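Please find one structure pasted underneath; my questions will follow.
All protein chains of the complex are present and in place, except for one that has been dropped.
Our next item is chain A:
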Amino acid sequence: MFVHTRSYEDLMSPEDGDVVSRSPEEGRGDQGDQTSMEQISKDFSELSTQLTGMALDLEEEMRPSQEDKMDLSLQTARRDSARSEKEDEDVTMEAWRMHQKHVFVLSEAGKPVYSRYGSEEALSSTMGVMMALVSFLEAEKNAIRSIHADGYKVVFVRRSPLVLVAMARTRQSEQEITHELLYIYYQILSLLTWTQLNHIFQQKQNYDLRRLLAGSERITDNLLDLMARDPSFLMGAARCLPMTAGLRDTVSTCLQQAKAKSLVFSILLSRNQLVSLVRKKDQFLHPIDLHLLFNLISSSSSFREGEAWTPICLPKFNSSGFFHAHISYLEQDMDLCLLLVSTNREDFFTVSDCKRRFQERLRKRGVSHALQEALRTPFYSVSQVGIPDLRHFIYKSKSSGLFTSPEIEAPMSSEEEKQRLLELYQYLHSRAHNSSRPLKNIYFTGPSENLLAWVTSAFELYVCYSPLGTKAAAVSAVNKLMKWIRREEDRLFILTPQTY
């Protein structure tokens, strides 16, 4: 369905991919294969202690900053008021420093483009320092990748004419933070195209890019929030809404028949889960591009009514041009969003008619009710698998670019526990994909859970068990789990991708 890709590696450009500098911390893992399990175990216990301290920090984060809002210029006052809370945040306050992850985007002239927290104006001198660091090393024909100090990782990504910097206190590897920064870069490209971005800075090196990005801060903010809680980005894959194969096929056929000349992709989704995707023959949608589309839709409630028509660049598909996306919800109270991607800016009415035809076909085939039913159960319970010790898993099929995972249930259903589980998966993922020492199998026994990771050329599997089981039981459970997935795959995945 998607382009066959090893998306994680793909994200790493050649210049970054060859060597990933190892931090002193990670250097400890270098003692040979036989000790790697012990190492993981040690890292995990550190992770657990680190995580217990998190609730406190979060509380601090929540506390509103008590600063005076009088000196807002007229222009800032007119900016996106939803962001004003963030914008107003005093960057000299401790609370600002305590954020888990800061993200900054600046131009090569050192001008601020985006900051996740606090106003860009207030941070212009900080960004100046960042640019100075980058330039200083470049003068020596070298490049700065990261700084590791005091529990922080400062990661730099250079994509001329932009510089992206993350400052994280999370346990993510440098590689994963780089991966997230590249998503931010692609997000900016999706708004402007690479061609336009370069053209602007060729014309005027000290251009204030915020002018063109005005109103998009919310989309970038949403992407960062989404990456912190949705495993799709970590997996580089999309999740499908579970439904019977028959229902999905009917919906896909309806979608496929409502075509137009200029349409490249027709996508039906529900809350970041894919229902159906139809594409033009020989055209593939990269998971990163799909994620950017998902993010765009989830970041604004303005699509709920009416029909939106907006230019969007899909940077992995073609970073030099815009597509035009028709975005609408099928029914107001139904979480079903239709996204029609067209090549022609002038084709609004034609594409709008495709939507009408699609809805008409759905009605004729009488699947609306079944579809509604499927929407009501967007997740399945892990108990369906029938393995008592199994708590949660993520299974990614590499060839389709799709993954599946059950609902996160007790005892991990609180927000903090969900976050912790994702961080555990992130950790396993980073160990498995460490570019200098990749691992195929990882098993870890921890105080609150046992985990297993298994990476092959066809799939990736990450499993979380209760802490009471044994390794042997976990391994045999994997076989049972794989059989279950095989049996359910026509419900959990899109097996027969459609083309127009």
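Everything below uses one rule, namely that contacts are C-beta pairs under 8 Å (C-beta built on N, C-alpha and C of every residue); 3 or more make two chains touch, one makes a residue touch a chain; residues count from 1.
Methods note: contacts and distances are computed from a predicted model.
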Per UniProt, and picking from "small monomeric GTPase", "DNA-directed RNA polymerases I and III subunit RPAC1", "Exoribonuclease phosphorolytic domain-containing protein" or "Ubiquitin-like modifier-activating enzyme 5", the hidden chain is "small monomeric GTPase"
The one of A:S124, A:S319, A:S352 or A:S368 in touch with the missing chain is A:S352
Answer key for A:G151, A:G306 or A:P388 versus the chain not shown reads A:G306
Contact with the hidden chain, among A:V134, A:L192, A:L290 or A:L362, goes to A:L192
Of the candidates A:H324, A:R420, A:H433 or A:R491, the residue in contact with the absent chain is A:H324
Touch assignment to the omitted chain, from A:R211, A:K281, A:R376 or A:R486, lands on A:R211
Against the hidden chain, chain A presents residues 74-75, 78-82, 191-192, 211-216, 218, 296, 300-303, 305-311, 324-325, 327, 345-350, 352-353, 356
